[in-house]
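First the structure, in the form of structure tokens, and then the observations on it.
Missing here is one protein chain; the remaining ones are kept as they sit in the complex.
And then chain A:
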Amino acid sequence: MLRAIRHKSIHPAFCAFRAFSSAAKEMTVRDALNSALDEEMSADPKVFLMGEEVGEYQGAYKITKGLLDKYGPERVLDTPITEAGFAGIGVGAAYYGLRPVVEFMTFNFSMQAIDHIINSAAKSYYMSAGQISVPIVFRGPNGAAAGVGAQHSQCYAAWFAACPGLKVLTPYSSEDARGLLKAAIRDPDPVVFLENELLYGELFPVSAEVLDSSFCLPIGKAKIEREGKDVTITAYSKMVGYALKAADILAKEGISAEVINLRSIRPLDRSTINASVRKTNRLVTVEESFPQHGVGAEICTSVVEESFGYLDAPVERIAGADVPMPYAANLERMAVPQVEDIVRAAKRTCHRSVPLAATA
């Protein structure tokens, strides 16, 4: 799990020079988030952090490590355990032009504050007819961790993405984490930034451009992690890693999969997804959350609405099991999509039945 993930095969000539060129640095997602917060806080004094254990504890997952010492307790606020209260306080502060970054220890706890995320953050710009914008970021780990049980494992991407007025981002790699968090903090609208606890410790290569302090990624644009021509696999957050592994396996069997890292669930990059499906004619959507009314359902509808004639096979939807997350390790493994599930689904869309050998 901790091995670095190569996005594209590196040109052989480049390999030869690797020892001498400024090789791609590696960075964990945790460090990427920390550096993004650090840089944004130093660039704009209106940015401040708020959340449980973000200060003296250095962050429940150490994302905000060192920031209290650097910026002081006025800008890195340890809050009492009052999600509804401090989410609302963040919104009120954002009404007046400050730029709070509110951390939820996990997004499961955001349910206690969801009234403020939806009703006072997302809808205010509309209700006030453009008078009051809310430049707030709600961030924290989302989705399943390992063995934490039903109340700590839900993925909230679909819930938040259903609400107009919110932007919902789901970074995967360190580059995503840095670029999207910076874009989120600079954005004048409320952003829900869904990280993943299991990705925090993963190393990803980052280029010098990514390390630059003005690096930002556009919100609303997906990234094609791996080009392919037979089947499109869309995924977000941790599932991108699984999809890439599945793509490797599929490649050995002669199926060239195109992996799209959604990056932004709202606004959803429908044009990239549809362009890819028009190229490959097959689609597998992968997500970790509950299947009903999920992100995959939305992507499927979007493709059916816009590219129906191009589909050669029904859209396959891989999602978590339709049960609250069980605790036992083997049940948990069954409740979350695994690489084999993605491979099987891709093969189904290519009319390769399992376990027969692949035909040309």
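By our rule, a residue touches a chain if its C-beta (ideal position, glycine included) is under 8 Å from a C-beta of that chain, and two chains touch if they have at least 3 such contacts; residues count from 1.
By definition in this document, contacts and distances are computed from a predicted model.
Per its UniProt entry, the chain excluded from the display bears the name "Pyruvate dehydrogenase E1 component subunit alpha", taken from "Proteasome assembly chaperone 1", "serine C-palmitoyltransferase", "Protein TWIN LOV 1 isoform X1" or "Pyruvate dehydrogenase E1 component subunit alpha".
Screening A:M111, A:I132, A:A162 or A:A297 against the full complex identifies A:I132 as the residue touching the chain left out.
In the complete complex, the hidden chain is touched by one of A:L98, A:M111 or A:M334, namely A:L98. If you put the hidden chain back, the residue from A:V210, A:V231, A:I273 or A:I318 that touches it is A:V210.
By the touch criterion stated above, the residues of chain A touching the omitted chain are 7-8, 24, 45-46, 48, 55-56, 72-75, 77-80, 82, 84-98, 115-116, 119-120, 124-133, 135, 164-165, 167, 175, 179, 183-184, 186-189, 205-207, 209-210, 214-224, 264, 267, 269, 272.
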